[in-house]
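Missing here: one protein chain of the complex. Every other protein chain is in place.
The chains carry the letters A, B, C, D, E, F and G, assigned in the order they are written, with residues numbered from 1 in each.
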Amino acid sequence: MTEQIIMAGFGGQGVMSMGQLLAYAGMLEGKNVSWLPSYGPEMRGGTANCCVIISDDMVGSPIVTQATAVIALNKPSLDKFEDTVVPGGLLFINSSLVDRKSVRDDIQVYYIPANEEADRLGNSKVANSVMLGAYLARAGSSVTPESVIEALKKVLGSSKQDLIPLNEKALKRGAELINE
Amino acid sequence: MTEQIIMAGFGGQGVMSMGQLLAYAGMLEGKNVSWLPSYGPEMRGGTANCCVIISDDMVGSPIVTQATAVIALNKPSLDKFEDTVVPGGLLFINSSLVDRKSVRDDIQVYYIPANEEADRLGNSKVANSVMLGAYLARAGSSVTPESVIEALKKVLGSSKQDLIPLNEKALKRGAELINE
Amino acid sequence: MSKVLMKGNEAIAEAAIQAGCRYFFGYPITPQNEIPAYMAKRLPMVGGCFLQAESEVAAINMVYGAAGAGARVMTSSSSPGISLKQEGISYIAGAELPCLIVNIVRGGPGLGGIQPAQSDYFQAVKGGGHGDYHLIVLAPSTIQEMVDLVQEGFDIADQYRNPVMILGDGMLGQMMEPVEFKERKPRQLPPKDWATTGWKGDRPRAVINSLFIDPQVLEEHVQRIYKKYEAIKANETKVECYNCEDAEIIVSAYGTTARIVRSVIELAAKEGIKVGLIRPITLWPFPADTFSSWVERDHVKAFLTVEMSMGQMVEDVTLSVGGRKPSYFYGRTGGMVPNPFDILDEIKKIRGGNR
Amino acid sequence: MSKVLMKGNEAIAEAAIQAGCRYFFGYPITPQNEIPAYMAKRLPMVGGCFLQAESEVAAINMVYGAAGAGARVMTSSSSPGISLKQEGISYIAGAELPCLIVNIVRGGPGLGGIQPAQSDYFQAVKGGGHGDYHLIVLAPSTIQEMVDLVQEGFDIADQYRNPVMILGDGMLGQMMEPVEFKERKPRQLPPKDWATTGWKGDRPRAVINSLFIDPQVLEEHVQRIYKKYEAIKANETKVECYNCEDAEIIVSAYGTTARIVRSVIELAAKEGIKVGLIRPITLWPFPADTFSSWVERDHVKAFLTVEMSMGQMVEDVTLSVGGRKPSYFYGRTGGMVPNPFDILDEIKKIRGGNR
Amino acid sequence: MAIVFKKPESLTDNPFHYCPGCTHGIVHRLIAEVMDELNIRQDTIGVAPVGCAVFAYDYFNCDMQEAAHGRAPAVATGIKRVHPDKVVFTYQGDGDLASIGAAEIVHAANRGEKITTIFINNAIYGMTGGQMAPTTLLGQVTVTSPYGRQAETEGYPIRMSEMLATLAGVAYIERVSVHDIKHINQAKKAIRKAFEYQIAGKGFTMVEVLSTCPTNWGMTPVESLEWVKDRMIPYYPLGVKKEAE
Amino acid sequence: MAIVFKKPESLTDNPFHYCPGCTHGIVHRLIAEVMDELNIRQDTIGVAPVGCAVFAYDYFNCDMQEAAHGRAPAVATGIKRVHPDKVVFTYQGDGDLASIGAAEIVHAANRGEKITTIFINNAIYGMTGGQMAPTTLLGQVTVTSPYGRQAETEGYPIRMSEMLATLAGVAYIERVSVHDIKHINQAKKAIRKAFEYQIAGKGFTMVEVLSTCPTNWGMTPVESLEWVKDRMIPYYPLGVKKEAE
Amino acid sequence: MAKVTFDEDRCKGCELCVHVCPKGIVVIAADRINKKGYHPATVIEMDKCIGCAFCARMCPDVVIEVEK
Partner (left out) sequence: MAKVTFDEDRCKGCELCVHVCPKGIVVIAADRINKKGYHPATVIEMDKCIGCAFCARMCPDVVIEVEK
């Protein structure tokens, strides 16, 4: 089985670290994984996206051109990547920042008000975790939220371990939203 | 017909300009010619030599490895190039500075006391012209002393035209020595 | 040791340190900036020295100095910076100094772009600098292999006293994959008794030099180096063949492109097309013999080289194929990455006789 | 005009001036020092500008500036200096600027030596700089041809907006031969309306640049340049075939080496061996078709490439021969010049099946 | 009402790609204002560096050449020798000018090349993500001086203006800052004088501008201005370093 | 009788390849004498330039590296960083150091690299046959300034010692001459001091030596000494340019 | 009487104009986001503006035009 995911949003929304976390978790579960940032010109700002692949087989091209899932944290990302979802694939839209619906009818689309939920959890920065929680909760991901938390523990410096409970909550909340 | 000549001596003995003059003269007579200096390390001093080819045909390699004639102005040059003369070829030795005889018996060897002759003519610098005169006088050169003088006129700046009579004399003296 | 998830560039740096590299001289350039950043952080911790040189030219000459002084030393850069290093690289090759040079290639020519490319193949493999010499050029295609080849690269450099280049690209530099830093069996390496370490009279005076003013001596020097190259060809050529048994079309690709071709092979298999991959791991020495061994097989109908360039390695493939089977090329350039489906289309065209 | 006897280096300089070149930026290096010396004397007399740059790197970037400003401009150097220019050359190619670059090759690698060599073939022809690009590389073999190709070279550069390289060697630079500076029919050249001359609004603003940050745009840019290359291949490929009719062995050589091979052909003829010469005059574009046209002839038994290197052009010859006939190599390097008799021996060995 | 301030003609309409609050933009505008005031736009050829200002060729509304990293003075020399009657300027960062391009700027200055160099000293490599520049202050943390720059191993921040001012070919060098309005006005005067000296054929001219890099300094734009004032100016004293009569 | 003068141990037996009367040889000997006196031969690593002194690796009787043209300071930096306890020196001509290698010397000096540079200023490119150097005097005729060097187009002769002395990393710079015995003795003292400062870890040290090139100046060796005294010294004033406490 | 006009879509919300206005009348519009995704600067109480153009001179993105 191969998950091919694109995560995209504004710089600062944490899409890069969300992707790294997912890949890390996949690795902890013994999968072959890759994470590829789209690195832009040598200047700051703008949009950011990354490709994550989690697979039982060796990872070939790390570029995702036919995504099994797209997680779009803002509208430009949705516009750019909506088409790349394979038929039957998954699309997660951050409805807090995206005011339109998906035009695709051959895929599964989830609308998650991630920023609002994150604010409700007390920290708007965990909107990415809410989205990730939603992704993990959809049927069939080979990665568990527990592995993500495990990965988070390894990635976060010892000084930041207190952020873990909050992220745990955000992941859970994302999962709940999917299943509501 | 192809003349393949090596001229060699100490730096300062005028072997380079002697070679250029011969090539120039050959050109004036409508021949194909080439002149090739052996350029050493990027420092001054030491020995100097050049290859001159005068031919009815297009000049192939400008390097002379089998010389129809060698003109050696000092002993190191004789030592170095004596072997390169083809059987039946010519060897001109500046006997003023070279105290040994040629060991070859399959070639024609001429001993010319060029420095002494030049001194006698009043300028030790024209030893090279004495040697050149000798070369030209040996049977069969396609270049005449007149062409050499012609070439000299073109090569010397207008300020130095007064050197021509002296060189003319030196060439003639060289020829005389051969025929003596 | 267990696996860690690492960016290619950081993995290169860590691998170098674990291989005993203690000196890094470089100059910033995208997309390899994580290498100097990592080195700047880590080298002081292990008693090494990181120095940001004033330029790539200075950097490669610092490498020359440090390598000549006997150190394990490396530099890294990307395309324009590597061009600036060509004189220095030629000197290092001429003076027979071991070192590791990393080129994380970006699109060119000129300032070009910063996206991944493979358009510095000629420069790396044929000799971007002047004179007769070769770099040993290693082309990893995963982060794990990057780590392994960096460590191997230092050993090869020391063993043969020759500069080694890791030829990556922006994608390999920037992507993350799990890697394991394995316990290595280091090679038995000759002592560096030729290095300038201060002359106490217990060995010949050390002179690091590439000048041989007498052409005969220079020729002998070069021929001696070329004899060494024969040994390198015999001992160090590395290549991976994948799915070549029964393959109808053999695709040749290295680095990132080879990964993409693996995806193509799967796509092709689904359509019943048998595609194989010859992936040169050493670009120099080029695994010509491997091509020769497949070229005469009846099931192989044609060769296709895929590169992120306008066609460079394809010349070596074609030379190896030697006219015995057709040799085709497909490439993207300027930072564009070939799409598996487009490659598959090319394969179909070749099969259909439309190329 | 009548003939004059000139050193190759001086002939290059005079030819450039007669071709309208008015700007020279360079840095001293043996064996090409007569070129800047001549330019320093003559350019001020014709209203031009000679400037000794602080380095080869500065020189090539001055050339970039002057070429971008619309001037006919040149630089010259020898091997190590040309290596230093690789970044700049890649920029010039990327920005599509016309200029003439002279490389009077000496032995390498490193500081090497100062005697004639041909070991910068790969650098010149395959691309010593980074990225996908080509120089148009002209290889004269007589001083007269040097003069003609310098003048032609400027026109070709302007016509296609591409840098042109004259690849000579120390022997060609230092030797003297008669030359004639003929009245030339200049080509019909496009106006340089892209040059930075001050923007009065009567044309698009001139921007000289090689940066295309969007990979798609960069790819299009490169592909457009490669389309230009196709036109250059079609229109500008130059080659001389000598004595090939009935030749049993065809020797391929360029520049100085080709002259030597001419001597070999005579020697061989005396022994009843029929040897031909294919002399590429443009090394890029390489006259591959010429080889193809001879390769199928029955009388041709084998190809032998002779170079003053360890074997570089031989790859292009072998590619052109395409496995249809055997392709051999004989070379000397480091400043050693092949001896006609040794080449003849090689030919005999090939005929005798001893190679 | 009359317009008292608007975008100069010598800037194109392209919006700058610089980070929010980066003072590269201010310096661009000042140069353009000077070009407008001296009415030299049609006679000016600019040279863009490699650095954050690499796209300067999209912003200055005159003929432009994009130079290789550090080589702008050489490129400008090539242009100026071909067009001695034109006004030629280079725009260079501290990595570009003081590090990789040190030889080219020293020699352009020494030759008295009649060009104007605008030298943006922001104590860092902006474009490549915040590496140490030769002008990085002691103790300053950057990507390649993660423990703060140490004089012992990395040397002292280089004062290019003072060093170049020792050269005979230099007609005018001044160091200015753009951290507040007063200094912006002074910076503009300096830039204007540099162009005027070039036009008068006096020799090489350079204006060093202390500039901000909020992104890589890890500060807000406003904090960055303070940092220029409090940290940079004490080490890099403002003022004329050389002026030919 | 005791020996009062003989060839120092730190020179090999190889005869120099320099032209008759070229003062490169004197400077070689002085360096070797200093190495002998400080007893550092076994701890010294020298770096030869590209220039007439390219074969210096054949003459100094210690470990040597031959650097690419102009890059000796970078090569020396690489060596010194690997062997901080060794004495590392470069020997460079004016083309090598002041022209092509300007960036490398500026940055080695600015970093305070603990090396010693012996800088041979002979106002010409000796090895390549007499081209203009950055230090060539105004009006001086060379192969590439056939009408005499002009300030207007080629700039002024560069005073490297004065320029480098502005840099903070420099511990010691002095300009000396070897045109007579008194100055030769002074030159040796300066070279000794430079090595001592390096050993003491004070920073970058350089001795600029005004030297002759009879061959390319077109003078006899003796005339050349006069030319140094009468023409070079007035433009290149001797003395200490910087000395750290 | 003076007037400042903001080319809002060029604004990057850097606040340098806010910082420099002697009248303290430039603020960041928290209520809107421009094409680039930034909260743009704007002037409240335009009548207090003295047309000093400090804001415009400080703005790195040439956003502001000033009339007086």
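Everything below uses one rule, namely that contacts are C-beta pairs under 8 Å (C-beta built on N, C-alpha and C of every residue); 3 or more make two chains touch, one makes a residue touch a chain.
Computed from a predicted structure; not experimentally measured.
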{"item": "Chain not shown, its touching partners among those shown", "value": "F"}
{"item": "Residue among F:C22, F:I79 or F:A102 touching the omitted chain", "value": "F:C22"}
{"item": "Residue numbers in chain F that touch the chain omitted from display", "value": "1-7, 11, 15-16, 18-26, 29, 180-181, 184-185, 214, 220-222, 225"}
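Here, only the chains that are shown with their structure count from here on.
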{"item": "Turning angle required so that chain C lies on chain D, C-alpha fit (0 to 180°, nearest 5)", "value": "180"}
{"item": "Chain located farthest away, centre of chain A as origin (C-alpha)", "value": "B"}
{"item": "Centroid-based (C-alpha) most distant chain relative to chain D", "value": "G"}
{"item": "Same or different contact residues where chain F meets its copy chain E, judged by the half mark", "value": "same"}
{"item": "Chain centre separation (chain D, chain E; CA means) in Å", "value": "40"}
{"item": "Rounded Å distance, chain E centre to chain F centre (Cα mean)", "value": "34"}
{"item": "Of all residues in chain E, the ones touching two or more other chains", "value": "18-20, 54, 66, 68, 99-100, 102-103, 106-107, 127-129, 134, 153-154"}
{"item": "Residue numbers of chain D (touch at least two other chains)", "value": "30, 49, 51, 54-55, 57, 80, 87, 91, 95, 110-111, 114, 209-211, 213"}
